[in-house]
Structure formats: C-alpha cells, structure tokens
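Removed: one protein chain of the complex. Kept in place: all other protein chains.
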Amino acid sequence: MKWLQRHVRPEQVRELSLLLLLVVAVVFFGSLIDGYYTSRTFNRIASSVIIIMVAAVGQTLVVLTRNIDLSVGSLIGCAAYVTGHELGLHPGMHPLVAVLIAMALGAAAGVINGALVTLGRVPSIIVTLGTLAIYRGILVDYSGAKTITTDTLPAWLLNLPQATLATIGNLDLREMVVLALAIVALFQFATTRMNFGRLFYAIGSNPDAAHLVGLPTRRIVFAAFVLSGALAGLAGFMTLARFGTITVDNGRGVELQVVAAVVVGGVNIFGGSGTVVGAMLGAVMIGTLEQSLFRLQINEFWRDALMGLLILLAVASDAVILSRMRALWARTELKLIAKPAPAPASGGAQR
Amino acid sequence: AQEIKPGQAENMVLLPKFLGIAVFDQAHKGAEEAAAELKNPTKLQFLGPTPENSVAGQIEIVTNATTQGVNAIMISNNAGDQIGPAVKAAHDKGITVVSWDSPIPSSEGEDVFVAQVDFKETGKVMADMALKILGDAGGKFAVLSASPDAANQNAWIAAMKDALKDAKYSKLDLVETVYGNDQSELSYNQAVALVDKHPDLKLIMAPTTVGIAAAAKAMQDEKLCDKVKVSGLGLPAEMVAYTMNGCAPAFALWSFVDLGYLSYYTAYALATHAIKPEEGAKFHAGRMGDYTITKDPTRAKGLRILMGPFSVYDKSNVEAAAK
Amino acid sequence: MTGPTDPIFELRNIAKRFGATQALEDVSIALHAGEVHALLGENGAGKSTLIKIMTGIHRPDRGQIRLAGRDIVIGSAAEAQRHGIAAIYQEPLLFPDLNVAENIFISHQDRGLLTGWGQMFRRADSILAALGVELDVRSPARGLTLAAQQSVEIAKAISLNVRVLIMDEPTASLSAHEVAQLFKLVRDLRDRGVAILFVSHRLEEVFEIADKVTVFRDGRLISTRPRAEATPQRAIADMVGREMGLLQPRPGAKRGERILAVRGLGRGGVFQGVEFDIHRGEVLGFAGLVGAGRTDVGLALFGIEPATEGSIAVDGEEVSLRSPRQAMARGIAYLSEDRRQLGLSLPMSIAANITLPVLARYLNRLGLIRAEMERATAETYRKRLAIRASSVEVLVAKLSGGNQQKVMLSKWLNTHPRLLILDEPTRGIDVGAKAEVHAMIRELAEEGIAILLISSDLPEVLAMSDRVLVMREGRQVAILDRDSADQETVMTAAMGQEAAAHAPAEAPA
Partner (left out) sequence: MRLLARLRGWEGLLLVLLVAIVAMNVTRSPYYLGVENIVNLFQLEIEKIIVALTMTLLIINGEIDLSVASIMGLAACVMAWLFRHGAPMPWALLGGLAAGGAAGAFNGFWVAYVGLPSLAVTLAGLIGYRGVARILVEDRSYGGYPAWFDAIGQQPQLGPVTVSIAVFAVLFAIVAVILHDSGFGRIVYVMGNNLQAARYSGVRIKPAKLSLFVASGLNAALAGLLYAARLGSVRGDLAQGFELDIITIVLLGGVSIFGGSGNLVGVGLSILVILNLRNGMGLADITGNTQTSVIGALLILSVLIPNIAQTVRSNWKGRET
C-alpha cells in the first residue's frame, strides 16, 4: 500500500477506475445486445470516437491551463469544409497537403483565440463563445452556404475511413484510428515527460504563482490554443474523410461533446489536473455509450435522456472515487516531520 | 388562366427552413429567375435563420418583415404550428403569406401552400422504389428521416405507410424509423446503427437529402453496398457517385429550382391581386405553365398549388441531372 | 564575511504608487554579498511592494536598480531569476496539482527538454533534507499545511543558485524549531556569499539573524543601521514613530466557570486523545511544532471537520458540533490561520466581511441589509482595532496583510463569542498591530471570554496563556501551568524528548 501510494498518483487510479467503468459498460451492453462482442462493434466505436478524441486532446491542453475552447465545433466545420473545397478544386493534391491545410487553418484560428486570450486578456470562455459564432459565420459567407459533396472528392479520401493498417484476428486497425492513438500517445508523453508539457499543469494549477515565478504563462496558453486549433483542424479533416458530405453546418454542437469527453475523462475543468489519456478514455466512454445506445432496442426518444444520466453517473462516480483516493493519499502523506535529531533544544533555548 | 402583370414593385421575402443546405439555394435560384422574368424592381430578400435557431429565427424574421411592412413572405416552415401566431399577425396586416416545401399544419395565416408534389404520391413513390430495389422477394427496410418535428417528412412517411398496406407491397417489412436531424454526422451514425440492429436489413429509405447521402456514405464505408441499399429523396449532384456504384440504385426528387420559381410566381400573383387566395383561382406561371389553387387534401383547411412531377433517378439519367 | 565592499544589489530613490496609495517614496536600499539585511516596518509600510519591484513583478514609477554596479531593468520575474535574484513571498505560491519536487524545480530556466523525474526526486529530497524537513517529494502540494508550503518555497529558492535571496516573512508560519533550522540555512547561504533580504515582524528573530536593519514607515525609509547599533527598542520606535514596550506577560486571570470540557477528542487518524477544560476569562495556549495537529483541534471544535471520537461539552451539556453554525450557536468562534484562502472575501468591503458570520442580525424583516447599521458596526471595529483604511467601504483586497488580519479578528469579535479560537492570530502582523492584538486578548479575557490561542510564536503563547497545552504528532502530550511552562519545557514536550519526565500529561481538572 505504502509503495502503491508513493508511486501511483490518484489521477492514475482515477484513470484505472474509468477503464473499469468502461469494462462494466461494455459487459452491460454485451448482455443486452446480441452479437455485441464482434469486431464490428470495435470498429464502429473506434472510428466514431476518433474525431471527438483528437479534438479532446487539444481541449485537454486548453482546459489544463484553466481555459476553455468552445470554438472547436466551428473549427472542425471550417476545416472540413475548406479542405473539402480545396480538394474539389485540386483533386490531385497530395494527402499530406490536405491534412496540412486542415491543421494550418485550425492553427490559424487558434492563433486568433490565443492572441485574444493572452494579449487581449479576454477570458477564454468569452473569446471562444464569440469565435464559435464568428468562425461559423465566416464559413457560411465564404461558402455561400453550398455543400461539399462526395462526388467532388478524390477516392483516396473517401476510402480513408476503411483503410486498414493491420488486422489482428477480426479487429481491423484502421489508419485513422492509429493516427488518433498516436496523437494521444504523443501528447501524453509531452505532458508527463517533457518540461514544456509540465508547464500546462503548473499554469492551470495556480496562474498567479506561475506569473510570479516567471513561467512563460502567455506563451503556454497561446500554445494551448494553437494546438487545440490545429488538432480541431485535424478532426475536421477526419470528419471530411468520414462523412464526405459537408454542409456549412457540420460540426455544430461538437464542442459540447468534446467538453463532455474531457470532463468525463476526469480533466479538472478548473485547470491543473487530468491527463490526455483520461480525456481519451472519456471520449471512448461517451462513444461507447452513444454507439451502444444506438443499437439497443429502445425507443429513439429515450436515448438522450439515458445519455445525460450516464454522463452524470460517470462524472459522479469518478469524483467520488477520486476524492476517496485523495483522502487516502493525503492521510498518510501530508505531514511535515521535524527531524528530532539535530540540535535538540537549541531552537527554543536561544531566545 | 390569369395573366400576371409584370413590373410592379413588391417587396418579397423568401424564407427557407435555414441557410446552409443545397436545396434551399436551388429554390433561391428559381425565385430569382422568376423575379427577373416578372421585372420586379424591388430586390428579392433571401433571409434565413441558423439551423439550431430555426424556430425562433423564423419567427423573428417573419415578425421583423411584418414590422417593415413587406408585401409577401414565402416560407418553408420548419416551426410546425409554432410559426402560426407570427404568420397570422403578418397576414392580418395584409401581407401575402405563401408556404412552400413545408406547410403550416393548421394553415392559419397562410394564403396558399405550394406543394412540390402530392404528399400521398410521395409515399407511393417511395414504396415503389423500395419494391423495385428489393424485388418481389421483399425484405426488411428502415426509414431514416430528418427531425422528428419535420412536418413534410412526417407526412411522407405516413403516406408511405398507407401505401404499404396494398397487397402488392406485402413482402416489404418496415422495421423502424430513426432520425438524423438533417445532420450528416448523426444521420451517418443512425444508418450504421440500423444495420447493426437489423443484421438482415436490405434497404434504408431516407426522405431527406442530407440523410440519404449520409446513409449511402455509411454503407460504402462499411462495405455493405451489396447487402444494404439506400433510397429516398436526394439531390442528383450529391448522389451521382452512389447511384453509379450501386449503393443507391434509385432515388427521387423534384426540382427545387422550379419550386422556388413557382412559389415566387404564386406570391407575386397574390400580392398584386392578380388572383385571390381561393379555390379554383387559375394563373399562368411563366415557363412552368398554368396552375390552379385547389383544396389541400392533406390538411383540414388549407389551399394548395400542386407543382409535380416527381423525377426518379437511376443510372440512366442521374449523370445528366447532376450537371 | 561582511565586507565594506560595494553592494551587489542596490535600489536607489525608488517610488511606487497604487492609485491613491503612495506605497513607496524615495526609498534606497543596498544589499551586500554575505550579509543578512533585515527589513522592518508596520503593516502596509511598503515592504512587500519593494520586494515585488526587486523581482520584476512591479515596475517602479521612479528610481534606479543596480546589480553588481550596473544599472538594470527588471522586466519580469523570469528576468530577475536570470539575474540571480529569487524571492520567497509572504503568501506561499505553490502549484497544488504538482508534486513537491516539481514545485521546487518548475521555474528553473535550464531544465532541458525532458523531465527527469528520478533525478528531480533525488535532488528535491536532498534539498529538503538539508532544510531539515521530511516531506514526501512525490506527493502533490495540495493540502500541505502552510508551514510545509513555506518549506517548499524555501527549498525552491535555495535550489536556484542565487546571488540575492529575498525572504518576505518566511518564518510567519514556522515554529521555533523550524525557525532554527531555517536560520542555520540562511547562515550557510550568507557564508557562501549570498545577499539576503529578510522581512519579519518577529523582532527576536530579526536580531538573531540580521547584520543590518532597515526600517520603513509609510513607504519611506526611516533608518538603516548595522546590527551593533540597532536595538529592538529603537527599531520599534522607528517603525511606529514613538516609544513602545516589548511583549508584556499577561497577568494571570481568575478562572470563571467552565465553558468547555473536551474528552478524548479525535478525528480518524489525524489527531486523538485531546482532553482539556477551558473557563471563562481563561487563555489556553496551544503549542507544538507545525503539523502537530493544533489547527485540526480548532477545526473540530468549530464543526468544520467534525470530530469522530470523544466528547465536547459546553456548559456541562454534551453537544455535537457538526457545522460552523452549530458551533457559533454555542458561542464558539474560530479565526482561521489562512486569511486569504479561508478567512476573507477579498473583493468585498471591510464592512461586508465583518458582518458576514452574523449577517442575519443586519437584515430587516424583508431580508434586506440594513446598510447603516452594518456600517456603524464596522466603523466601531475599524476604530477599536485601528484598521488602516479610509473607510469601511474599502475592499479588503486593498489592505496590507496586518490590516486584513484585523478585519478578520473584527469579524469574529462581532459574533460576540464566549469561546474564541485564535489560530495564529498574529501571523504576519507588525509589532504595533501585534501589541494591539495582545491587548485585545487581555481585554477579551477580562470580559470573560475564553480564549484558545494556537500560535507558533512561542514567546507569545507563554506570555499570553494561563495554561499551555502541548501537542505532538496529533497527540496531546502535556498541559503545563503558567508557572511550569517555559520555552525549554514546552519545546522538549513538543519535540518528544524527556517529555514524560518533564511534564506528565496532567489530567484536566
């Protein structure tokens, strides 16, 4: 126990507990749905959550710094639309260029968000609530409210969702899924093992202190928004590949799903704690619930009600578990022990 | 039929369900064409709300138009009867109100509804396409609709269910209706979920242009085009690829350009008092020919003008239509 | 090592204004390598402001800053760090979600790309060991006691190889033992040639460690004297502008009837076996090393963290105190040790803070606040405790630490308590204010209020208390009478050596 407490952080236990909840959910649905344990279920959930997952990684970075990015839904829509539009004009474009267009567009929007937050000192919720509307408005004007249709898109793009890297047994490891997982791994590494990444935690944990000890607060918050934008752009590209038909309305409301994934994944909405892997698990949790509820033979109209309840339960059980863990950790550790050995009475006697 | 006198200044508003889907742009195009033909010196206003704010937005636009004292409002109603009070206020002020694409269910405050096709016929056309695709052996099929609130879609589905009672369709088994809210993402997920829930599903019928395209893409991504076909109401430009590769062998639609064109003619005729909004009134609508106002058989009170006809698209004609 | 050399760090003719407040006016100070320079002044004299100018957090309105003979401009905290200037601020500034080790090293500029956790833990361990504290460097800083936080702050400053180290009241939440440890360290640093600026309100400490003493009053420099020429009396006179006595022992009070009887009190694993009585007009001191569990006893009595074992009887009637309201209904008030986090609503006015616990008294039948009455009450306390503010409508955030402390004391006095628990009531307040608080304690005790005084300032506890309860590691180890309590016995009991022999835990009467 002692060893465990020294080497495992409460947050990691929380992630384990989320994993456990996930298993419980899967077993639960498995018992209700015939043929649930098939590769199809896996593929379905995997390819449906990656969009939310990639955006949630970016959102995690922003939320860690005690900010929020509500503009991701609009960014996903913009990136999907613009990339689709460009691909329609230049069908011969290299796939990598298309991805870069999407990410650059998102990053550019992230630069605007980040500049307004850091240089303009406008609270992020206000900035991104505003840009949520503005980016969408620009898209509608830019596009003339036209729709991107699959017939204008190159075949490689439309086939991307099924493109499989490897097959393990019945499970397809699809390229886009692998890409999303690689991004999660990359950012998990960066935020736990790189000094640059640790600053996200420091700043969210105590912004005043971060400023006073001279951490590059602005640069880090700025970076968080740019990365969130770029990843939303990538999510937009994935949306384009997956749905093919892109209206100017695409991605609307996705920001709430992304925030839900982050919150369910145990990232503290007030900054400073939570992990990228947690956010991934949150996205998977929500994706699993959503996809499974689709398949459950229940009334169409019940799904949202159940979804709301399940999110609440996920958050509640997670919070209860975490506070229990923290209490357990705190009780045995938070003691400052004065060493009795050196200079026993000098402290008092000198006066 | 009454000839309409061009060149009169009528301030007219074309109000779609919301901005951002292709069909309404086509309707706008048609209305502009009519406006040019009728030499209306006042520019046509094309105003619409955002999708998530559709109900409140349509009400706001109607109310503001009323305040401004426009002469005619052409609305594709997405607010059910909730638009009623606002439209009634407009009508009471002497503004011509023409609904198109989707009517006002109670018909209150509305002069006439320009129906794209007969809603009963829509049901029959969908049933026929299903039969044609599934063949005599029949099989299970499901409906992927827009929102549970959409008046026109609901009417079509009801009409299709009616049509299915005929013995001819006895082998067709409608298992479920699901809703994708005219969002590609949700429609896509719904389509995928349908095949999971019903492993022996043969056909998804989507009476919405967004839904049918999303369903076709989903089946293609799932490599299920051989097993599960997609049909419904779709735009040729969006569907051509799926029709050619066999995912969506047949689908139907009317021309939204024509619908916009006819709506404009109707509203202009009413606003200039060339005709009265009553049963039996006849007028000449430019290139589309003569039309008569009749009772709307699908609603208790309202009047309608029936545009028709349907075009059913398949491999033979879709490429030409897509241009 | 104190040489007559040129100063390493020098501020000349500095002025700084905040709105209507002239925080600093024409102040000059010079720090020399290998010298501990103490800075004294009443609350609000401008000490912290000067420090923030030294570390680049505030820009001076006027004046020059020179480092090693060259004029410099310090634009940010990071720049100050690059110049080798580090500070420990008055209020600890930790990152609660980061672990202790990371808190120590996070602001280092040269950390490279990857986080070497193992190495970081080892270095943090060794720095803390040198400081004489044992703290799990892997545990998050959240929930650390103020003293532990302070230790981490000190470790943080030490970990940077600084030329100039500024300490703004580093000992405020430390008890004698930790202070001794800290001073050993400060002397080490001094001997290594670091220039140290040391701010404290505890005069004994200042005269123990300082080589030079500078006094501020109202934003102006009053005097700078070498240790040899400075005396506590002179320093006080400089600070307050008049002569003032040192800490006077309070004459013993006659006990009134018993108000509170506590038996076998404990809370799961945090503290246990606390037993004492307290009577009207009595001051019961709580002594112990930091983390000994004194605050936890206070929290249990106030119902914030209810006790899980033992009994509490008020006026002979056993009560269950499960919320602050229940405690307040029994006439118990608790002044918390952390005024910023737990005590005050900083963006609100002095008046609003003072009336908060008994707001109901200031409401009319409709539940609206009777503003006049509220202001009148606040005004009384502003006068009585000499709170420095132009009016009671001033926001508490604008006050200096000491004045904030007085607002908090007013707030609790206004509940008219029968038992007042004071947790570090003089932490961070100047001699003048401290003397006022002490006078207040005397006065209150005379009025018949029972006072439970938790303090890490041992001379204070000894001077003020009728009896002293000593705690160690969550246990009560002794209750000493006024006559038998002196620094040595208390410290011995608190540190656990010969405790039993010296002062057997007497059974409460």
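As written, the chain order gives the labels A, B and C, with residue 1 at the start of each chain.
Convention: a contact is a pair of C-beta atoms (placed from the backbone, for glycine too) under 8 Å apart; a residue touches a chain by one contact, two chains touch by 3 or more.
Model, not experiment: these values are computed from the prediction.
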Touched by the hidden chain, restricted to displayed chains: A, B, C
Of B:P6, B:G69 or B:G135, the one touching the omitted chain in the full complex: B:G69
Of A:V23, A:A155 or A:L306, the one touching the omitted chain in the full complex: A:L306
Residue among A:I138, A:L173 or A:M194 touching the omitted chain: A:I138
Those residues of chain A which, in the complete complex, touch the missing chain: 116, 120-123, 125-127, 129-134, 136-138, 140-141, 256, 259-260, 263-264, 269-270, 299, 301-309, 311-312, 315-316, 319-320, 323
Contact set of chain B toward the excluded chain (per top definition): 18-19, 45, 47-50, 52-53, 55-57, 59-61, 63-64, 67-69, 79-82, 84-85, 105-106, 147-149, 154, 179
Residue numbers in chain C that touch the chain omitted from display: 59, 61-62, 302, 304, 323-325, 327-328, 334, 336, 341-348, 352, 356-357, 359-360, 362-363, 366-369, 411
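As a working rule, only the chains that are shown with their structure count from here on.
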Graph class of chain-chain contacts, one of line, ring, star, complete, other: line
Euclidean distance of C-alpha centroids - chain B vs chain C, Å: 74
Averaged-CA centre spacing for the pair chain C and chain A, given as whole angstrom: 42
Per-residue overlap in chain A, given as positions that touch at least 2 other chains: none
Chain C: positions in contact with at least two other chains: none
Footprint of chain A on chain C - complex, ascending: 55-57, 76-81, 89, 93-98, 102, 106-107, 111-115, 117, 132-136, 138-140, 142-145, 147-148, 151, 156, 176-181, 184, 204, 208, 269-270, 289-291, 458-459, 473, 487-488, 490-492, 495-497
Residue ranges of chain A touching chain C (in the complex, touch as defined): 6-7, 9, 192-199, 201-202, 204-206, 208-216, 268, 272-273, 326, 329-331, 333-340, 342-351
List of chain A residues in touch with chain B within their complex: 35, 40-41, 44, 48, 136, 140, 144-147, 149-151, 158, 161-162, 239, 242-254, 290-291, 294-295, 297, 300-301
